[in-house]
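All protein chains but one are shown at their positions in the complex.
Here the chain labels run A, B and C in written order, and each chain numbers its own residues starting at 1.
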């Protein structure tokens, strides 16, 4: 299970930061969906660094190839392997991290758990691993789109700067991927300021999925919000997940938090959406709204305390190099992808998408 | 998957609020663990309502029987079926809810998804379903205890009242299950005040697990925090999950959030625990700390808008009867159980507990 | 996975021969299927011993109760727990088997694997465990019948006596469950003769499923024949599984074994059915035909060599009591049940049956 996500529409991911390749095998996508490498490339480009002052200047020209699962431009029901060959994987010397885990990085867990750890660029614990998520997510999104479902993510907070407006067209117009261009400017400045201090800063990303039919999600242990929480918390930098009102519910009264029903144009809707589109683990037809807390990138250039695990002694470490001062903007596409995989999986499992051939729908 | 949780140590749950019985089949518990019905009963009693002014006055004298899996007082490696027969299941008339979903309850999802919905007492969407969680959790806790792991939960917030102290012995000494007796008193008063207004209130529960070895959790898609987030979000009333610093990380700098390592008594520790015991999806040996947002109980006695799904028309509803004005105190044991199941499962999967016979450890 | 079978339509089984109860939780059955305890009881009665001279004279009046999953006479999409309470579970002293495994019984494996083994009546290794299979199978059969699928099994060989005729109505008219009444008589005599010698005899059971749509089964690792082989080999006494021509293919030429296609009444059929209804792991619309080899019951009253595992010394054993001299007749319903579970599961997974509500089909 370690490297596979999804029950029916599933993504098996492989590859490490500085290995030969990173990729994913997507199983369970029904046949007859038009799909090309460009559909995936377009999404991968969104997680590409080096495109602005708020990300690492490191270049990663990740080019995806589809190795299987497509026949005459359409999926054929067989597993879709997408792969990105790593370039420049021997560009840098990471040996100083061999026995010396970086604070709040995964290094320590990997070393302890497996004994043999590819410490180059964080190995499989690197953010580059999310290339696999995005390959899977791009396919999921293409499939969902045919059924009227869209998944978007935007940055709603960086440090203490919060946006409350969402203009979907604006998200791709600013490097922070915020839905409010004015606030985006402030966020960008904050990130750059922290970068110049050799520090990093956290943020919040909101994911919204629209076009969801009611009744998606399997109670009691396969709930839609449970699966979304899992997939989002599995993203490296995430330390919190909220659905709908989230932590605000703690200080709300039932009378204010309950989403009352009404009928409009022969459809059942709720007047508010504090539930974030999911009640009792099942969708209610309203937009699904989730938010995730992104921690400040642990790679900072300040001197930090750590240990030498081999000699079991205290040590200081300084992480040089080019790092993302704030990872939230690049997490957006990974979060979209993750939620899209969950939705595609549940749409099939719940009978809304035919499991073998979408032409049967 | 709908009703099963866990890969190896797994819980398959069944039963509805007003059906004949509620129970769980626990598969994958290794042999030779001493276990009796009392071990489970003790935990079940913690979720029992009717014990104070802050819960529903409804009586549920749930008595558990173990039907299988124990031989000569110890587990024998076969599935452990625990069962509670429902009493008084025909005590009330719920027919007014047949086509009329209660706002922010699961009713609407169940009706839409399955067509045939046992609306009595919320059917399988009822909080009574968590009896299955607690059966599984009680066994998980007994197993974990042999390996030095303890899981506790306490209420840290009700409405706007927050506790910042945790005295573990005090948790069971107050009806709110708060770790601070003074704050507990205030919380209790707030709950009773809201109850008298016919309203309900939300809260926050914190779960702490100690004694965890480093290296637990499967990157990339079987991360320990991902699994904890899932299982906690799967609890009915939960709308948010945090690990460690949680949403506070959004407004933190890397230099403040990073957990620096040091060596103490030949053990690697971190000076802070902003990671909540989990980095990169794997435990780091520090206590695991999670927090969940509990929404105000949706059953309130105020008049609410809803719809008649059969006749597709707007309607008003008033939910009479005895309800929990705040569910947070009773959620504590369910949260402990849920996390304990995840931990027991991972302890076996990661090789810390022998999968078939604990005498082999 | 130890005690669960099926991906979507799944059966989780529990209970031992002399424990309190044996049962199964069936998850993933869609809503709105009419179902009653009688549907299950009818099937359970077929595996009941004590009904003729060819089975053990031991009485097992197994009465099933449904504890959950049914609302107003129909499934409601929640897990269906079926349970049989064991009677007379303390009728006999089995302590002589405590450290002394019976040859070709599961005892040795259970003792070695789990350390703590309920040796009474074979514990969970007993044939009584198949009550769980039959509970699951009865529900699967009821579901399949709505979609025109029937699964039957009959005895085709006992010792060296083979039947080549199949009259479906005759199966239930003879104690051997053979499709040929004349041969059945001979088989019965052979079984009784071996019983009088204190010995036992093996046989072959054939399973036929009709009404199967083409395209059922998931290549490459979820093949229909692979899943059928697994579920049938999982039945205690089975040592071989064949699909279609089975082992005869070893001595056949391609020209004789290939099933040529033709069109009849606008349907594609094959002139022969050497494939047994499955090619490339997927059904082809022809009847599915499988055969299983049933070993002679290992419980015989002759003196046998075994070992005392505690003192690690050789020992002789004589298994007294009432045993089935041939288990093949009673295996028929277990085999039907097992195949029905696989078919129900695949029918849902392949989109032929709606996963949540059959009224959507």
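The rule is short, and it goes like this: contacts are C-beta pairs under 8 Å (C-beta built on N, C-alpha and C of every residue); 3 or more make two chains touch, one makes a residue touch a chain.
Remember, it's a predicted structure, so these values are computed and weren't measured experimentally.
From the set C:49, C:121, C:226 or C:329, the residue in touch with the chain omitted from the display is C:226, counting the whole complex. Of the options B:215, B:236 or B:281, the residue whose C-beta touches the omitted chain is B:215. Contact with the chain not shown here comes from a single listed residue; of C:179, C:203, C:329 or C:355, that residue is C:203. As for the chain not pictured, it touches subunit A at residues 2-4, 10, 12-16, 19-23, 25, 27-28, 31-32, 65-69, 71-72, 74-81, 83, 110, 113-118, 123-124, 356-357, 359-360. Residues touching the missing chain, restricted to subunit B, are 8, 215, 349-351, 354-357, 360 (touch as defined at the top).
Although one chain is not displayed, subunit C still touches it through residues 1-5, 7, 11, 13, 101, 103-110, 112-113, 124-125, 129, 132, 157-160, 194, 199-204, 214-215, 217-223, 225-234, 236, 239-263, 266, 268, 270-271, 274-276, 279-284, 293-300, 302, 304-307, 309, 312-314, 350.
The rule we apply is simple: only the chains that are shown with their structure count from here on.
As a whole-number value, the distance joining the C-alpha centres of subunit B and subunit C reads 38 Å.
One simple way to say how far apart two chains are is to compare their mean CA positions; for subunit A and subunit C this gives 45 Å. Along subunit C, residues 356-357 each make contact with two or more other chains.
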